[in-house]
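Here the complex is missing one protein chain, while the rest keep their positions.
Coming up: subunit A.
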């Protein structure tokens, strides 16, 4: 009941504000004024949306309750101005790692309704980044790959700098160096070209 009264009161105040502003200034106020003044009550209320970094234990408890997490699990991101606010820091695990046989509410996302979403949820969906275990340790894989690629780059680079191939001579053509084929005058006698030595 009190929420409805509050809403009606806010709407009345908004209408009154707009009316007075329109009457006094002679033109309707800018959109930004309307937006900053009041917000429509049809969307989520301010206490269910993410807020600022929690400072006191009460704020931590309230934030944990808001995000449907237990107080022990709820850990906000460090407050270094990167823009996280009080959003919880969940373990960096992709959705691929979750149990495929459990009856999730959203089976393709492997997520239940109301469960707190990781900040990088759209990265950790099953089509994208996957943190599930690999057959060999990541470090070994990375070292082997970089070692192989680096070695091949090195060898190709060396090959460019110091080319080594069989000794070659310029190509020898018959018929006086292809005199007629190269557009020589058929009436004139070409000079003889000797490509051999006996």
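The rule we apply is simple: a contact is a pair of C-beta atoms (placed from the backbone, for glycine too) under 8 Å apart; a residue touches a chain by one contact, two chains touch by 3 or more; residues count from 1.
Convention: contacts and distances are computed from a predicted model.
S.K.: Under which of the names "NADH dehydrogenase [ubiquinone] 1 beta subcomplex subunit 4", "Nuclear pore complex protein Nup85", "E3 ubiquitin-protein ligase CHIP" or "Trafficking protein particle complex subunit 2-like protein" is the non-displayed chain listed in UniProt?
M.R.: Missing chain, UniProt protein name: "NADH dehydrogenase [ubiquinone] 1 beta subcomplex subunit 4".
S.K.: In the whole complex, not just what's shown, which of A:44, A:163 or A:186 touches the removed chain?
M.R.: With A:44, A:163 or A:186 as choices, the missing chain is touched by A:44.
S.K.: By the contact definition given up top, give the residues of subunit A that touch the hidden chain.
M.R.: Touching the missing chain: residues 44, 48-50, 52-53, 66-70, 72-73, 80-85, 87, 93, 97, 99, 101-102, 105, 112-117, 119, 121, 132-135.
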